[in-house]
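Just one protein chain is left out here, and the rest sit where they should.
Chain lettering (A, B, C, D, E, F and G) follows the sequence in which the chains are written, and residue indices restart at 1 in each chain.
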């Protein structure tokens, strides 16, 4: 099946984007990206710390995997712009997840500063992915300002609470003519699957994979679940009903006919409220 | 990875069981079973209807797929036992899903008659899978009576409402030393995935696949989702938290130090309730 | 408004039944019953313990409050019947909540033994209230056996998890021609309110009141919430919709007409998916 | 109990605010406000329509009920400011619910324009209540700009879908030092009750009351439920647990001791997974 | 001769055996199971099983089901 | 004389003041608010406020709303 | 004389009647119910019911419960 998400000319087959934070080692992270066949991975930028491991994370990102730099650490639009420019100078390409956070407890994004950063960076030619609190009105402005996709959060970063914003993400999927990529809070493959079933273009998962007991296996699980959800979306999901509907035929039962007034119908009738 | 569900000596790799009702043709059903790589499929037994298609459903079940006959149509234990014996005489093997239903509207099973049928059929050497309303106490009796697995319902048959009995299925998974297989009501792959994440041994899906716009693709979607959920269960799913937890490092931020009392901390402080 | 629940000739105005266990003192329990204006309260029966307080709980149940003895401690029908008979001999009346539990961890009832006890006690003239796992089929048998009301659980006793069995309780409300009284697991007034909104006849709450910081105030809160839910049920609850529906008029807006192509309509249009 | 919500010097005892739209007549609306003992009611402003009823809505608002004018119809900050000033000139007081909406389908507010209107109107001395999409970061700015309370939506206006934004409203309650008043989407008293249980200061309900079959009774139901939820919040709600916890004593059971290895414990043991 | 097939009265030739019955109804011997007066009849006995007036016969086969 | 009332062109008598306008339209002086050329006019000024050709007038009042 | 009270063996005086038993244990006659050898004994019979060696007695009363 030909089913690609196309962003800025890149055709993306695997709709599970993976964040590279919190893995116990870059080697395990690499293995997770490989096993999940990830095509997009996020990376952060920080001041060098001479005391830390000398490994270069870029050596552990598979060739075929597109890097998207996040602006984590930015508290306003200016800081986000500064990080984006540094990332580009560092040969990390021009895909930027704009993340502007002023709230230390719930790590909820600042939609207004994020919008400002989108305006600046889109004009400079960056491919921008704003991470935001779900808000249709501001998402429309993000689109007008040149965002390439919208990344609403499912629940607070790293909380593993799932898609607590479902109603509003569905509205965004229906109303915004850009890929909607759920980012943050997804804790289980079933939740990622659900995002895809309602029509999201992709999901970004980090914590739930990186801190599981077996991150490589969990990366594969998320990857399969995202694919399953996408397939289901494309297959046409039947709606839920109030009542039951037999899956086996309702005729040809092997049973003796019982005299009227003695069978099931009248029985259950007698318990129904008048 | 070696991960099999073993029932009555059969090793089952694919934990998605598929029901064969409601497909628009046996040919499409066959294709769905093949694409999903189903290893167990349910089939019903009915009085022959000379006016109907002459095809034999058994010719459309892939060789490697185990057939499980359901006792649909049975309204009490005696009728279920009769159907099971006929199925066996028809060379359909001895795997029987016991389904005893007296309620026409919600198609909810009769746990007491089902238990009686389990007692009789298990003694006769059948491998029995009782379909039941989730009830720990009766499930224990089913186990004592010789059931090979327990099939609690997620929601009414064919309703596509998902796993509305989640709390009680989790309890059964923890307390009953038999495979728990969620049967009935699953409408989306994400719901099947969730069943596997909480430790169910398998799920049985029919309506959601058969009546989707593209049953073959949907069968594949469910199959992938079930596999993803199983992988996640085996990988150790992290628990959900109340607060956020950063996925990018919390040190090394590229920012100017701001004089105290002016920064974020005090800002947000000023909004906190005293 | 005249709105009574009538059981065995008694007209009950307050549909919050209160359990008397776990209160820090009988005095506080009494105050809670009074403030909530409870009309039915459950009481247990135990072997006397000379070392314990000499107070008689019956002295602390308000006159106008009907006592219902539960058979807690019973592990089978015989034990439940024995407790019921002792209670009657102890002048506690003939209202019996039948509670038969063999599961120590989740305290889930044994529906089959409970049904047997209903059969015996109803014949002896007791007014029986079976506490049960929600199961339409067995509830029908309880009704046939002479139960005066059905008490399905919301979630495990004392878990405060709310009404996790909602779908099945709704089915019982629709199908069983007896009062449905949700018992066990309700942790918050909003959950009790929800039970009433879906048509339950009453709820029984104990733990959530008795172990709150202020049991008297919490008893009042539950009482008000139950009343509110009943009122809402009687008022006709509008159904939920997918889309919004303005509550203020949609005409007469104070606004300048804008030239076409410049206004909201086209704006939002441009973001809609093709 | 002394428990008032104090806003701009007014002490409000009844935390159910009622919207006055959609009632079939002003007379019924008046009766609903009276029976619910409402202390705050919202009213809209529109161009006069000579063809419509000559009644003045203000004659139908009880004396003791504070009027809050909404800026419905406003598509940007300027229009909202204009409406607020007209309302004040019309002797409707200076309590303004700022509602700026550009989305016709879901009626979701425009947080950025709303914030601008807050800035202008708070400076002019209005007591402003911004209606907004739940967003912690913008709510903080609303507070800084002089809002008197924050009114996040539960779900789209008039949808009766309940509090679909619960996680984010809880965060706002914890983090913002202003009353949080859930506005829009509440369809049932249990949902209003739940808002109060999590610490909201009040709720505003219109559609669910006005379009019910018996608006007067439903207004009373909501009022009781809001009061119940507030009481519960003040009483200290016990947390939910995973397991059961008996409400009747766990000692003094009337039962014969059974020989070891024969009783419940070993029984249930035998079903537990190894 | 009147017998009862799948719950309905039906006129058939006298002394018909079960194989003849199945063929007469245009059914395939391979895919059906027969219960004769509440007793399941193994296929090898069909040819020797002759129907009597008022016998009850159930002829069943497999169909799609969930 | 043509003026614009509530977004629609309307023919009115020359030199009408605001009180006259409200009464002419059968409205109640007590319950409406008037904006004249984007300026809110206090009720005490209505009698002295005379309309000119092409003036924009908004006449608003309160209605039920959520 | 050894009897079994509430599941535990207990030494009591010979030929004690039920009223005496309750008083000896410091209990209130009003608030307990007695089952003697699995038979519930009405209060009016207590004084005439004398205990024998190995009798089983259950003395129960009401407590808070949900």
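Keep this in mind: a contact is a pair of C-beta atoms (placed from the backbone, for glycine too) under 8 Å apart; a residue touches a chain by one contact, two chains touch by 3 or more.
Quick caveat: nothing in here was measured; it's all calculated off a predicted structure.
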* Chains in view touching the one left out -> A, B
* **Among A:45, A:112 or A:169, residue touching the chain not depicted** => A:45
* Candidate in contact with the missing chain, chosen from A:5, A:40 or A:157 -> A:157
* **Given A:13, A:62 or A:90, the one touching the chain that is not displayed** => A:90
* Structure fact -> Omitted-chain footprint on subunit B covers residues 246-249, 252, 254-257
* Which residue numbers on subunit A touch the omitted chain? -> 19-23, 26, 29, 42-48, 50, 54, 56-58, 69-70, 72, 82, 85-87, 89-90, 92, 157-158, 184, 204, 206-207
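Just so we're on the same page, only the chains that are shown with their structure count from here on.
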* Asked: So which chains are sitting against subunit E and subunit F at once?
  -> none
* Same-residue or different-residue interface between subunit C and subunit D, half as cut-off -> same
* Consider the two chain pairs D-G and A-B; indicate the one with the greater count of contacting C-beta pairs. => A-B
* **Farthest-lying chain, centroid of Cα atoms versus that of subunit A** => G
* Could you state the distance in Å from the CA-based centre of subunit F to that of subunit G? -> 93
* Asked: So what's the Cα centroid distance for subunit D and subunit E, whole Å?
  -> 69
* Between subunit A and subunit C, what's the gap in Å when you average each chain's C-alpha atoms? -> 39
* In subunit A, which residues are in touch with two or more of the other chains? -> 102-103, 105-106, 108, 156, 161, 175, 246-249, 252, 254-255, 267-268
* Structure fact -> In subunit F, the residues touching two or more other chains are 6-7, 58, 60, 63-66
